[in-house]
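What follows is an incomplete set of chains from the complex, kept in their original frame.
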Amino acid sequence: MSIEKTKALVSALGKRKIDMYRKDFLLTWEKSLAEIEATFDVARIFKMMRDANVSSRIWDSGIAVSNFRDNSTRTRFSYSSAADLLGLYVQDLDEGKSQIAHGETVRETATMISFLAEAIGIRDDMYLGEGDRYQREVGKSLDEAVAAGVLPDRPTVVNLQSDIDHPTQSMADFLHLAEHFGGLDKLKGKKIAMTWAYSPSYGKPLSVPQGIIGLASRFGMDITLAHPEGYDLIPEVVELSAKQAKASGGAFRKVHSMEDAFKGADIVYPKSWAPYDVMQKRVPLLHAGDNAGLKDLEKACLANNAKFKTWECDEAKMKLTKGGKALYMHCLPADITGVSCAAGEVAASVFDRYRDDTYREAGWKPYIIAAMILLGKRENPAATLSALLKRGTPRQL
Amino acid sequence: MSIEKTKALVSALGKRKIDMYRKDFLLTWEKSLAEIEATFDVARIFKMMRDANVSSRIWDSGIAVSNFRDNSTRTRFSYSSAADLLGLYVQDLDEGKSQIAHGETVRETATMISFLAEAIGIRDDMYLGEGDRYQREVGKSLDEAVAAGVLPDRPTVVNLQSDIDHPTQSMADFLHLAEHFGGLDKLKGKKIAMTWAYSPSYGKPLSVPQGIIGLASRFGMDITLAHPEGYDLIPEVVELSAKQAKASGGAFRKVHSMEDAFKGADIVYPKSWAPYDVMQKRVPLLHAGDNAGLKDLEKACLANNAKFKTWECDEAKMKLTKGGKALYMHCLPADITGVSCAAGEVAASVFDRYRDDTYREAGWKPYIIAAMILLGKRENPAATLSALLKRGTPRQL
């Protein structure tokens, strides 16, 4: 991609009306459409700069805090890669190693780690009703510390997965879709099936399907949410998505059949999750460290899951989609039948055909995170990007 | 702050007679007053440079080893932030993951991690009589390796808390005091109460109170050390502090009443610690991994603590201080009554009033650590700082 094209995109970004400076990126539906598009712009610009060997090192020093309250490989690497791309050093806030359990308040910790920090990425998705709340508490503490003159600047909080949304995932997913279909405007009217799929595991968060319907409904898409009875998402997110779909000129319906959802779909996103009420029951057990209770819940949940083994994205169901060629999506890792488990979310032959697509989908995540950080840190992000282009430091010699 | 003011401070630094090059920073009382002041100068300069968006990246590559033999959040972040500010990459020496337990000598490890290292930060505060010794052993090994031509340069060892002193804490504390009272010279004659406070925990190191009396006594302050009978500090440090207080034109006394210590105080530092003899008894139990023995000791110690629940920094006691408005200090996290525990070191209303002060106090730590590293690494630190100012690379675009 040429530098001219990059400059044009920076210039277009400069014209968008956005209000993201000193704001966190927690839920996509808190962001205006212009802000969503600005995030895609910046992600694309960072990728174009890297392809053109232009360094996007904005900071000569600075800390990016990484606070993973649940395991992660790909998001951890995406966050590190994004931070490093901008010149930030990643310091883990490892609550196992730290003194946080010893009575520190969130407020204090948030301040103590932020004296020289520019960004704080948080994953907290295990506890329904708590992850998003924690992220907001951190943000509020930072606002207070800035207001009190305790912190020199406001680090941006980036939601790396909460109980409610997984915006770095969903935004990467939709930038992938925009690239695949030739533009974000091309998504209007496209049929997307966000559907539950069988998995021999339990307790998978709800944030991915919620993130997908919460974002798809902004672009006038025709959304079908499919899952077995009882496998509900957070009701408020489903309601909001329906409302947003209507407002954006799209459609939203809920069905209890994967086949139904796949019929005529342009895009399918088959992915397992735990039922909403199981996630609710889990929280007090997790807090109590009640391993026996958790085991019992897992057993009951897996037994229930097993009733829905036919919820697999197999060749027969793919044939139901538009021309049999819907785009398959997944946040990875997928439970692939006969590969990573005996029976799973997707047939091996289907996954094989779309593997590279899912990799490309994932490949946007570092750039999306870098964009979220920049947009929270600069009132005029286009000016900063122009300065980077003008400086023209090669990323590699 | 203007660049001119920064330049003036660099110039003043250049005139101080110091001998810190290739020396470690382990105990404040091993440093001359000029060296203490030089450390404050450099910390201030680094902060002023950051405020003025001037990069203080001295190194284009280089390792800062972090060796935490006890948990830490804030010091870990301070160290990382300091290292990153200077351009160094932090590599943890994680003795859990490493082969150190398998018969490696300290000498060998110290050398092996230092081929491309510029600094080594060490926290080793659990074992009375051992932490400081370990830090010196590392330093001696480095001297030998440099002398043998095995290492190209001498990394600076920075004490991130030992059994004896906690200089990055105490130096940040006193830079905060200097800022608060309008200069280090203003501390002369000020009354400071370093006092034990009740906490429902046990085994807290002695290094903070020792660090405070060991440093306060250099500036002609009027020091009261207060604790219940039996909660002694290391006798040698108390003796030294008394001697230093006298030499600097200050005063030092020991009392067994918090109220007594607070009377007329300009500054109060109420903080729990474990009695010296308990810390001594703990060492062989820790080495033996005698968990039952440790539990017994903890139980006895907590029972004894409970006799001194009135040792709380509450509003009534604050009223005894100078104009009822002494500056409250704490190294954080504090045990706050009704917040982090049922009964603790400080009343919630007192802590609330001084929260931002304690945050500002902590905020100096990254700059203090960066200063300690620079001063160990450069014979003429003023020249390096001048070069940074002249180069004028923006810290952020």
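By written order: A and B. Residues from 1 in each chain.
Here, a residue touches a chain if its C-beta (ideal position, glycine included) is under 8 Å from a C-beta of that chain, and two chains touch if they have at least 3 such contacts.
Values in this document were obtained by computation on a predicted structure and should not be read as measured data.
Depicted are 2 of the identical subunits; the complete assembly encoded in this structure file consists of 3 such copies.
Basically, only the chains that are shown with their structure count from here on.
In whole angstrom, the spacing between the mean C-alpha positions of chain A and chain B is 40. Interface of chain A with chain B (complex): residues 58-63, 65, 89, 91, 93, 97-100, 102-105, 108-109, 111-113, 115-118, 145, 148-152, 384, 387-388, 391. Listed in rising order, the residues of chain B touching chain A in the complex are 50-51, 55-57, 68, 71-74, 76-78, 80-81, 84-87, 89-90, 201, 332-333, 335-336, 339-341, 356, 359-360, 362-363, 365-366, 393-397.
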